[in-house]
Structure formats: structure tokens, C-alpha cells
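To keep things clear, I will list the structure first and then write my remarks on it.
Yeah, one chain of the complex is gone here, protein chain that is, but the others are all in their spots.
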Amino acid sequence: MEEINKELNEQIPDPEMSGQAQDAALESVQPQEGETSAAETSHEINVEKASKRQKIGKIFAYIGLYAFLTVMALVVLFPFYWMLISSVKTIAEYNLYSPTLWPKKFEWVNYANVFSKEAATIDLGTMFGNTVLVGVVSTILSLIVTVLSAYAFAKMEFRGKNILFGAMLATMMIPGELFTITNYITVTDMGMYNKYTALILPFLVSVFYIYLLRQNFLQIPNELYLAAKVDGTSDFKYLWRVMIPLASPTLISITILKMMGAWNSYLWPRLVADDGHQLITVGLRELADALSEGSTPNFPLQMAAVVLVTLPLLVVFLLFRKYIMRGVSRSGIKG
Amino acid sequence: MDEEKTLTEEPVLAEEVPEVLQSDDAAYENGDPVTAEEGGMPAEAQPGKKKKKGGKWQAKNQWKAWLYLLPAIAILAVFTVWPIINTIRMSFLDGFTYSAQMTHAKMNFGVKNFQAIVGDSDFLNALGNTMLLTVITVPVSTMLALLIAVGLNSIKWLKKVYQTIFFLPYVTNTIAIGMVFLAMFNIIGSWAGGMQPSSIGLINKLIVGCGGKPIDWINESSSKVANMAVLMIFIIWNALPFKILVLLGGLQNVDKQYYDAAKVDGASRFRIFWRVTVPLLSPMIAYVVITGFIGGFKEYNSVIGIFGEDMGPTGSPGRLMTMVGLIMNRIEDGSVKFYGEASAGAIILFLIIFAVTLINLYVSKKKVHY
Partner (left out) sequence: MKKKIGAVLLAGVMACSMGATLALAGCGGHVQADFDWPTEGFDVTKPVTINFLHTMGANLRSVLDVMIPKFNKLYPNITVKHESAGSWDSISGQITTKITNNTNPDIAYCYPDHVALYNSYQAVQPLDDFLPGGAYANMKVKQAKDGGYEEVPFGLTEAEVDMFNPTFYEEGKKIDDGTHMYTLPWAKSTEVMYYNKTFMKNNHLEVPETWDELEQFCKDVKKIDKNLYPFTYDSEGNWFITMCEQLGSGYAVTEPMNGSHFLFDNQQNRDFVQRFASWYKENGYVMTQELNGSYTSELFTEQKAVICIGSSGGAGYQVSLDGEAGNSVFEVGIAPIPQVKPYSTEKEGYDATYKPKMISQGPSVCIFKNDDPQKVMASWLFAKFFTTSVEFEARFSIESGYMPVLKKEIMEENEAYRDEFLGNTEGDSAIKALAVKCGIDYAENGWCFVSDAFLGSSEARKQVGRIMQGVFVNPDQLDKMFKDALKACSVYD
């Protein structure tokens, strides 16, 4: 039992760690940022009695530091660069014995070809549509379920509450692969094979999101709730009018993470969906199978498709950077 | 816009966080692991206790709470709880296939499914591959992430830009970026039978540029070492953001006094890193290592992204088989669906992950400084 709990505490980052970690890590604009950071303060103490040599050493250290970070940043960015420039090359240029590092000619038609069934061999347009649909619907439904449950766990009293919550948290330890087999059987038995419901329903409830939101709800002072009760406000109204607006940062995190999950899922849709209902990641892999081999493979079209899948996520990330990082630092596992 | 919003919300959080923290910190300071673990629950339950004193409404409103929970419980019951039971059931029914179930064939209880999956020619390969991948990528990516996090923590200029860049791999689709790695390492044609490839690909261009010889990384005449190298680079690239995020978060929370003290003692940067930073960060390091191990044993998408459904280069399907791949192969379309063996595989995977996590926790209990 103890072990189980230990693992639990690790899998679900406890508030101690993430609460602080995330705030500090993400609020790069907050006041403390204006001051000097830990390492630097110590430098400044020394500065008064520092000799010139030390100063030079410090400058070199900084140059080294920036060089290291820059090299690492370039390594991280390189695949993005290659993806972008490859997506606008002609097939002939891409397939040169020694590939060029900058396109000689910009072949924008690659992007149009992604949506041409003839060039891409697969109907990627439909798959994009499916993915957006599944993402939006499952996010909305998931938010509803999560909010209701989190509210019940945070603000309502009922027998067996802690036991139920503990049981739910316990399920988080089990790897998803263990559910996949039976869920696949359940879904086909229920006649949901190759239907949108099969892609949406099984993942509607995330215990982790319930946990996250419940923590947030708990932090909303009870006085507000009691005051609302005195005024005769119903639970539902209170939830809608007070709790949800106050918890909106967490809700935004959940929304984005859930959307990202749908956008990136592969294993499940591959199993339960087929032509017409397939999601984009599976389509991408089929595209790679269809266009990577033979004596004249078509990588530019593939890369254009990859750009179209990757770009929306990057844009969402740049817009909602803070919310994503907040959610991620707690969730631990990608997707 | 979002900046503004959070600023207004932050006070609410700020007020509450310390309270939760205090109770947890107190628990940890006891040094008693049991209390430390238990610390989480009571702290969370405390607000509830307060409430109990507050109102008498709860008794008559019980049904309402269950109503709120109904959708979640129903879905969890069908798609989470039932699978746990059914998977265990299927794994112990000898020769359980879908057609056997459909035709109501009689199946005995036994461990044949476990024997079958362990005896699969790919089992040892899959186990070896996943172990090798985790054992190498987790320490390397953790070390790199730690260096980057420490680096980020000691700069001001362009810090936000670097932070954003280092997080980018996280918000990508593993299959999609796997295809980019495929494109970078791919060669077109082959060296078989004295032929020449028609394109050696980007990475080989860079190697040739540095005076090396082109290598077959992922195509038909590639070696397993080369395949693994590509896969590991991809996995590390993919794993960095999360680790940097958590470690940097931890670093920014470290009390400056520790560093000041170390400075006064005249300790070198290197010494400070090992003697102050690493110990202080040890809970976060333990956390990223454990999640890294769990993720590593579930590796699947990275292999699919680069090598495709065959999980290996042309002519060597299954060379890069992973544990999840082994399970997925058994429920593949177009075959007799060996659900019993797949379930046995899933249970073995769970036990491995469980065991590895326990080992990790045991080690970190000895090494982690709270």
C-alpha cells in the first residue's frame, strides 16, 4: 500500500513541487525577475573586491554559457528548419545526391498538393477536419465532466468522497496500454468502430485534470461559497458564476492540453478508426509509407503536411505559453 | 492579453499555495517517508474538514454530489475499471482470441498466454530495446536538461527566448517530427550489389562535409547501432523540454542563501554545481528520472515515426520492436486477435514499470535530499 502511494505521489506531482516550480518557472515577468537571480547576486557581492582578472573570467564564462545555450538551441531548432525548407523544395532538388541547405526554387504548390488526393494518395483534408472535430468536441465534453467532478470533490460533502477520490487517483498508476485492449473490444462490441464516439468517449475523463482542477477549486476561499449559500445561490449557479471564472487559468491549461492530446494521438485512432474517420497523425504516417520509398520519393509533400500539422500547435503555444507550461509541469507525460 | 489575466488571478493562488506547502514541508521535514507520503492527503482534505463545521446542508444534498460525479464515474467504470479486470481475466484464459470468445470455445485458466508472449521471438528483443533506450536516453537527457536549466537560470539577456526555444519540441507531434528525422537521415537507393545511392541525405552531407564517410542510418543496409543512435537522438530531443521545465522551476525556487554561503566559502562553480545545485534539485531530478523511465518503457510512437509500422528498417522488420509494439502486434487488424497474449503483455509491461519505479524510489530515498 505504501509503495502504491509513493508512486502515486510521484506520478501526480504534488502541489509542493509543481505549485512553486511552475509559478517560478513561468512567470518570467514577475518582480523577482527584475532583481538578480541567485547566481548573480553572489557575483555582485564579490564584485566589490573583484580584481580585473576575475571580471574577465566572468565575461568568458558568460560567453561560454551563451555559446553552449546557442548551440543547444540550434540543435533543437534544426529539425524545424529542415522541415520548413524541405517543404518548399522541388522533388528533384530534394532528391539531389547531396541536398541543398536553402531551396533554389520555392515550390509552394507542395502545400496545395497536401490536400490533393491524387498527389498525396490519401485524403488528408478529411483527416484534418476529423481531428479538429474530435478535438473540439472531446475538449468541450471533457471540460464539462471535469468541472462537475472537480466541483463535487472540492466543495461538496458526501459519504465515501475521499475513498472515491483515492480510488480514482490510484487508476493513474496503470499504463494506458493496459486499457487499450479491452477498450478496443468494448468499442467494437458497442458498434462504435470507425465512429467519432469511439475516438471521443473512452478518453473523456482524465483523473489528472479532475485532480488539477480540484486543487484549484480548493484554493478558492470557502467564505465566498458560504456567502453565496446565504444568498440562496444554487450550487450550479455558484459553480458557473464564481468558481469557473476564478479557475479559468487552470481551465485554459486543460483545454489546450486536451486539444493537443487529440491533435497528436496515434495509437488509439489507428486501432478504432478507418477511412473517413481517421485522424491526422495516422494519415501522416500513411503518407510517409506511401511517399518515402521507391526511386523518386516525395519528401517535400510530406514535409509540407508535417508543417501543416506542426504549425498550429506552435502558434497555440506561443499564444498560451504560460498555460501550457503550467499544465505540463504537473502532468509529466507527453500527449 | 494572457499576461494580464493571470496577474489578476495570481493573488488567489498566491494566498493558498503557501498553506498547502507548509503542511507538506512539515511532513517532509519529519524525515519519515510514511508521513511524507501521507502528507499529501490530509493537506488536501483539510479544506473539507473546515467545511463540515460550516454547513448542515451536506446530508440532504448527497445525491446531488453523486449526480455531479455520475458522468465521470460511468465513463471511468467502463473505460478504466472494467479494462483492468477484463485484461487480467483475458491474460489468464489460455488461448484467448477474439474468435475463440465469439465461438464460445472453452478456455482453461492458466498461464499459457504469458508463456507465449515471453517465448515470442521478439520478446527479448523488445525488452532489450526498451531497456537500452531508457538506460541511455534518461540519464543523457536529464544531464543535458540540467546543464541547460542551470545555464538558463544564470542568464538574463534573451532568457525568455531561449526558454521558448527549448520548449518547442514538447508541442510537436511525435509522428510528424519523427518523419522529419526520417527525412534527415534517409538515403535514397542503396549500396547493395555495388550500386550507388541517388541521394545520401542531409546528415550524411554534413558528415561528408566534415571529412567522414556516409553511413546508412535507417535504410536497409543500416546496422542496429546506427538505428538506435538515430532513435536515441530523437527521443532525447523530444524529452528535453519537459525536463528543462521542471528542473528550471526547481532552480528558481532554490534559496539564494545556499549559493551565497557557498560563494563565501570560495567554492568553484563546478563544486557548487555538484555540492549545492544537484542535491537541492534532487526531488525534481528524481521526478524527471522516474517519469522518464515510465515513458521510456512505453516507447512506441518514436519508433513508428521514424521506422514505420514495421518497427525496423526495410528488410529487418521488428528490429526496433518495443514492449508496446509487441502488444499492438497482437491486436492488429487482419490477424487472429490474440487478446489473451496482448493482455499478458500489458500486464508484464505494467509490472516492469511498477518494479522500475519502485527501484527508482528506493534509490532516490537514499539519495534525494529534501
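Letters A and B mark the chains as written, and numbering starts fresh at 1 in each.
Following the convention adopted for this analysis, a residue touches a chain if its C-beta (ideal position, glycine included) is under 8 Å from a C-beta of that chain, and two chains touch if they have at least 3 such contacts.
Quick caveat: nothing in here was measured; it's all calculated off a predicted structure.
Undergrad: Among A:96, A:137, A:170 or A:242, which residue is in contact with the omitted chain in the full complex?
TA: Only one of A:96, A:137, A:170 or A:242 touches the chain omitted from view, namely A:170.
Undergrad: Which is it among A:129, A:160 or A:245 that touches the chain not included here?
TA: Once the missing chain is taken into account, the touching residue is A:160.
Undergrad: Given the full complex, what residues of chain A touch the hidden partner chain?
TA: With respect to the unshown chain, the touching residues of chain A are 1, 4-5, 160, 162-164, 166-167, 170-171, 185-186, 188-191, 193, 274-275, 292-297.
Undergrad: Which chain B residues would touch the chain omitted from the figure, given the whole complex?
TA: Residues 41, 73, 76-78, 81-82, 84-86, 97-99, 102-104, 116, 119-121, 190, 192-196, 220-221, 313-317, 332-338 of chain B touch the chain that is not shown.
Quick note on the criterion: only the chains that are shown with their structure count from here on.
Undergrad: In angstrom, rounded to a whole number, how far apart do the mean CA points of chain A and chain B lie?
TA: Those two chain centres are 13 Å apart.
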